[in-house]
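Below is the structure I would like to discuss, written out as structure tokens.
Of the protein chains in this complex, one is absent; all others appear in place.
Note that the chains take the letters A and B in the order they are written out, and that residue 1 is the start of every chain.
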Amino acid sequence: MTTATAQLPKSTKPVSLVTRWKRSTWIPRVLFPITILLFWQVGMQVIRRIWPFAVDVLPTPMEVVDMMWGEIINPFVEGKQAITRENLYLTFGRSLLRLGSGFVIAMVIGTIIGLAMGLSKAVDAFFHDWVMALLAMPALAWALFTGLIFGMGNRSPIVTVVLTGIPFVIVNVREGVRNTPRELFDMANAFKVPRNRATRHVLIPSLMPFFFAAIRYAFSIGWKGLVIAEVFSGQDGAGWTIKFYYDAHRAHGIIGYAFFFVIFALLLEKLVFEKISNRVFKWRPKTTDVALVEALFDGPDDAASATAAAQI
Amino acid sequence: MVAATDPDIQHTTEEQVAQQARRKELVQRWFWRILGYIFFLGVWEYGSGRILEEALLPGPTRIIKTFGELWAGGKMLDAFQATTFRIAVGFGLSFIIGLFIGLISQNRWWEAFFRDATLISLTAPGLIWALITAIIFGNRIAGPIITIVLTTFALVSVNVYEGVKSLPKDLVDMGKAFRVDVIGRNRHIVLPHLAPYLFTGVRFGFSIAWKVTVLTEIFSSGRGIGFEMRTSSQLFQMDEFLTWILAFFLFALFLEKVVLQAFENRYFRWRQGVAAT
Partner (left out) sequence: MAEIKIKNLHKEFGVGDDKVVALVDVNLEIEGDVFVSIVGPSGCGKSTLLNILSEIETPTSGTVSITNKGHAALPGYVFQAARLLPWRTVMDNLLFVQEEVTDAVRARCQKYLDMVHLGDKGNKYPGELSGGMQQRVGIARAFSVEPDVMFMDEPFSHLDAITARSLRRELHEMWKATNKTIIFVTHDVGEAVELSNRILVFAKGGVLKDDIQVDLPFPRDPSDEQVAIAKANVLKKFEELDLVAT
């Protein structure tokens, strides 16, 4: 941006409104949600006119905001009963507990298998195809399958989180082991640094970025898997609540909960992951968002397909 | 060096040693790979009926049998047709929209306008879209198609955007200098340059599209793989359910790894050695 402005010939005339409009980047960014809201409102009006029975089904933006606000303040209002069985906080708490337990199991097992695969060619050949298959398997399949096997309750969502998250942990940890910096180990050897110190200062820090990527992927993919599992075999939790609104044909409930989801994911990213990442990777030159997007698509093949798989 | 009367003879033996080492490694790799297959399939077969009831976890042999039955009944082909059609239409539309957005995003203003749309498309779970479109459109085909478009267009647009941004200006200028006309320039310079980017977009987009399609069919459809999965799971027919999952999984894997890969190898041979995306 600075270069673009620098190239402009210096003129004494103030920049005209049109050019300013064209050059600004925040105006279109603000315009985007406004356009969407406008489309939404107008679209509703049009559809209702030609399709009168759709009144209950189609939510207006205001309905969604009302619903969300109601959920947020619900526990703090005396005597007000929640529409769903439990209020927003309990629901998310329950889901988070399941996510957490599944996540820990996936991290432990995945790290062990990933380390073994990175260290031994035989183990790698043994597991490779099955890990790739697991990676490509949609969370939906696990959700339905575990739902049928374990029935309603905690087990199906937790096992789904484990099964969807584990291949991401394995792939990342394996890559980390394979990319250990040999030249730094040689350096440590040349200086006769003791083995445990080399492990602590060379091996573990070099694994950290991969480990951290594993945590992020496993978390975001596990979260999506968890919700799908709760849709099919939950008796409570975020997924169940969404299903509840779906069965009640209340689209505003679904959209509202979708927003809670996005907000929750953003909070987690900004307040937890980014903080940890800044602490752990203080030594790294700062990467911009652009570089991150590029990294998404330039990774090695396994990692790239992992990224694609993480979307759903 | 070691004294050798005939260097040629020594060379061959050394080559043989190296070849043997390589062959040994390959054999070892395949040995462990096959062992892996035997182990996992064996655990599955053994677990069925022993660890879990057979009704809950039918073994691989049972599934192969069910597959044969479903195929013979014509049900398989019908479901595949329905799903493939939805994916084709949905992803085709998504591709056109993604291409359009990627192209106009060369303008900073439009890039900013669509930035959040891209972000939402890349992060919002497909389940939400599937449910909302199911409520609004019911059984109509619009549901799955809109869901596919919303979840995949950003993968195409991001790649197109990157591709156009990195257009080799020097080559285009070279074309101009040699008085190659616009059509020739587009055909021989711009398109070959963009093709790999488009291809990456298609590959990632497709891997999401098929999962999303099945998801929408679970909630709102009278035909297709997802519908069959829902039916069999509601009727508690685990063997059919698993067969559907595996059949579609293998189908998608086949399209992704064999068809797209073959296409890529054929048309992007010149890119070998350049970072393989």
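Everything that follows uses one rule, which is that a residue touches a chain if its C-beta (ideal position, glycine included) is under 8 Å from a C-beta of that chain, and two chains touch if they have at least 3 such contacts.
Because the structure is predicted, anything quoted here is derived from the model rather than measured.
*Asks:* Sort through B:19, B:139 or B:234 and give me the one touching the missing partner chain.
*Replies:* B:19
*Asks:* In the complete assembly, which of A:25, A:120, A:189 or A:278 touches the absent chain?
*Replies:* A:189
*Asks:* Since one chain isn't shown, list which residues of subunit A touch it in the complete complex.
*Replies:* 183-184, 186-193, 197, 201-202, 205-206, 208, 281-285
The rule is short, and it goes like this: only the chains that are shown with their structure count from here on.
*Asks:* Nearest whole angstrom, what separates the Cα centre of subunit A from the Cα centre of subunit B?
*Replies:* 20
*Asks:* Which part of subunit A faces subunit B closely enough to touch in the complex?
*Replies:* The contact residues of subunit A facing subunit B are 22-29, 31-33, 54, 57-58, 121-123, 125-130, 133, 136-138, 140-141, 144-145, 147-149, 224, 227-228, 231, 242, 246, 249, 251, 254-255, 257-258, 261-262, 265, 293-294, 297-298, 301, 304-305, 307-309, 311-312.
*Asks:* What residues on subunit B touch subunit A, complex-wise?
*Replies:* 25, 28-33, 35-37, 39-40, 52, 56-57, 108-117, 120, 122-128, 131-132, 134-136, 151, 155, 158-159, 162, 200, 203-204, 207-208, 211-212, 214-215, 218-219, 229, 233, 236, 238, 241-242, 245, 249, 252-253, 256, 275-277
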